[in-house]
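Chains shown are a subset, placed as in the full complex.
Note that the chains are named A and B in the order they appear, and that numbering of residues resets to 1 at the start of each chain.
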Amino acid sequence: PSSPSGLVQAAREAINKAVSKRDSKTSVLAIDEDMRDVCYYYSQLGTEERSDFLIHMATVFSTNHMAVEQLIQQKPQVDIDGNKMEAQRLRWEDRLRQAIQPTYHWIFSQISRLSGGVKFLVDMRQDLLTTLYTKSSDIFLAAALKTMDSTLRELLSLWFTVGLLNVQRITWESPCNMLQKVSEYEAVHPVRNWTDLKRRVGLYRRCFIFTHSCMPNEPLVVLHIFLTSEISCSMAKILKTSRTPSLDESSMKKDCEDPSLINTAIFYSITSTQKGLKGIELGNYLIKRVVHELRAEFPHMTQFSSLSPIPLFVKWLSALLIRAERGELSIFTSDELSDLREHLGTESDSSVYERLRKLFTTNGWVEEEELVNTLQMPLMRLCAHYLYNEKLRGYALDSVANFHLKNGAMMWRINWLADRSPRGLANSCGIMVNYRYFLEDCESQSRTYLESSRIIASDTVVSLARAAAEVMKV
Amino acid sequence: PSSPSGLVQAAREAINKAVSKRDSKTSVLAIDEDMRDVCYYYSQLGTEERSDFLIHMATVFSTNHMAVEQLIQQKPQVDIDGNKMEAQRLRWEDRLRQAIQPTYHWIFSQISRLSGGVKFLVDMRQDLLTTLYTKSSDIFLAAALKTMDSTLRELLSLWFTVGLLNVQRITWESPCNMLQKVSEYEAVHPVRNWTDLKRRVGLYRRCFIFTHSCMPNEPLVVLHIFLTSEISCSMAKILKTSRTPSLDESSMKKDCEDPSLINTAIFYSITSTQKGLKGIELGNYLIKRVVHELRAEFPHMTQFSSLSPIPLFVKWLSALLIRAERGELSIFTSDELSDLREHLGTESDSSVYERLRKLFTTNGWVEEEELVNTLQMPLMRLCAHYLYNEKLRGYALDSVANFHLKNGAMMWRINWLADRSPRGLANSCGIMVNYRYFLEDCESQSRTYLESSRIIASDTVVSLARAAAEVMKV
């Protein structure tokens, strides 16, 4: 590529210097110094320069192919049998194992020794994933970067082992900087202001995070829970209910939860914050730990369920509408079509599809009661189809569904207009879904899903999905 | 081996079951269950059974040789050049890297995910090192176990990275269980009782430990320091001085240190407590961190030095005395010999050597003033020779010397009768040595020692060592 900037140059020199000491008898402290320089220079780089540097690492500090070749030549012959031979083979394998390990494996290990080093590697992997994405067209670079990524991911998965993760509950008494981060990381249902935030960590709510011993001020996963007495079918209550104490309650008594009103936990938001930890499962562990904590606090808690978004339903639906417009398949019954024509004020079926596609790019339709009623049945049906029947490599196409099903949850209920926020309408026409956790069955259901890729769903969901298939078949 | 006990059998079955799920699509939580069983059964086993089980792991769950062979056969041909070829090679190397990784690498990673898992692996490695030692005669088993040990050590060195270690100061206000452990782990100068312990964490003393985020109640390294105004030449003051407040001091004022009396830190005991972490350097990092803390607390601190034991000096000396008795070399000057004959009440030179050897197995000689005076010069000289000239693979034979020299310390002063405890007399005729840390020079001295294996010592030590060589040459 073009001549690198001074900083890239400095970063490269620092890393070359560090690597050159690898096999000399230099003290580890000296190598630490060099690695600290590498990190410093790297952190100064811009996006493009980082890509350059990562490509440098992935290509220059990959496996020494020659060394591998030579070792393969030296493979001990298997003519003499017995222990001696076996021992020889083990030692040869040992050497091969060392040789085939790319140099950057050693580099990553060294960086991890620095204070803040593991966090640096997490952030570096985020850059690496970006680079990988932008360079995917170059077949060689793609392979080299991919190898480096899998090396780094494996190392990270060793460090981000559950034993080093701490579950923490976040309340209004938690440090302000943590609450600020919890607020900023919330992507599913954005936090509007501090009052909103205070409510989300207040009464009838729980907010748990995972932190890592290496980076105690950084929430890795954030899980928001609503405590109630029935499986929520809408966000409205969750984000707005304030359960003000009734008049005859004492103003002296601190406001507090009434445990008798609580037997259900609704996971209404789960966010993994570190892109650099992609592919390393933490969310499932957090849910597991949190269920444990909740049951300890509320021994009578019996129902656990998510209230989850369907991020790409409208996108999928739009594509479907186009195909329907082209006559490739039918998605409404004729009664529905006639109703839609009426409410949309159009004569032709094909313009129904077109109108609907446009309609779903705006939020206005949700105010038209009759249209909403007309759409409810077909959209719920199509959504069930999308969630239950659409697959990717055998598993649920919808990533949220796939996450919960892998955890052993059941696809429980599809909820009409559960999220009327602009985001909710734009993504899924406001539809949300409950994935319900039956604790005793999670283990076996998870296995069923993973092994046979069969989705376990409630009768209601299955009926809806079947109805959709019926209509589409016709 | 003989038919294994029920528990070994159960442990084997559990591990087999876990491994069988490796490539199936089982949820990680299910594998966790199996691994928990493995740990449970293993922890129930006796020493011999553990060896059996570890051998089972090292042999059955090693690298799949066939798979490696096959992959090597499939090596892509290098006839076509270019990116495509390179990418192919990278992918092939990836597969080989996977294949050559022993199964137990995956097992260890899985165990690390359990709560308490990393500590389990540390303890398991201790068993592994024992097994390795007892089975070293079987060439195949030795190779298999060694390969497993290096795999485990590499993983442990990833987890016991400095970023996950916490320096903690131990005082009389620390939790009692920690103080008990600090007391029990102290091997260099055993703690006599709780009063003794209280003094060692009290005024003019510092005690620092490293703990790991995974096992916060377990001191991994313990470092004891004495704060004073000169480089200590004896343990007497360190273990006994109590600096009682003078009479005119207020009884209201809490006893406290007078910072003006402190400009020197004596590291008089450093202990690594986990045998399972053998080969993973932590002590040097702790010293570095502690120096940092001390300089923050005492900005005027200028001198840092150890006061260290010489664990095997008497053992080495005894061998030397035998050789001298046989006339293979001379170790005393003729004047010294004549004095020794007199004080030992013997006529012949050869019986001097024999008498001395017996003498050093007891502690009584230290009470005979004249004998002590006569021995001082020759023993100091020989000790300097032992420390400065005797090498193992190029480095100092004495492991304590090697540790401090690697850290960049200087061999500063040899101290006569510095440790009059039975242990001190038995190990090194009571001689101790200061390794002094000149902070600005540590880096370069460490490098010098590691690269050229040259020992940096003070003039006094070098003169003593030269004198010894002189005498021995004759």
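To be clear about the criterion, a contact is a pair of C-beta atoms (placed from the backbone, for glycine too) under 8 Å apart; a residue touches a chain by one contact, two chains touch by 3 or more.
These numbers come from a predicted model, not from an experiment.
Number of identical chains making up the complete complex in this structure, 2 of which are shown: 4.
The rule is simple: only the chains that are shown with their structure count from here on.
The mean-CA centres of chain A and chain B are about 44 angstrom from one another, to the nearest whole unit. Residues 24-30, 62-63, 65, 68, 72, 75, 83-84, 86-87, 89-91, 93-94, 96-97, 100-101, 109, 112-118, 138-140, 142-144, 147, 150, 155, 157-159, 161-164, 213-214, 281, 284, 288, 406-408, 443, 446-447, 450-451 of chain B are the ones touching chain A in the complex.
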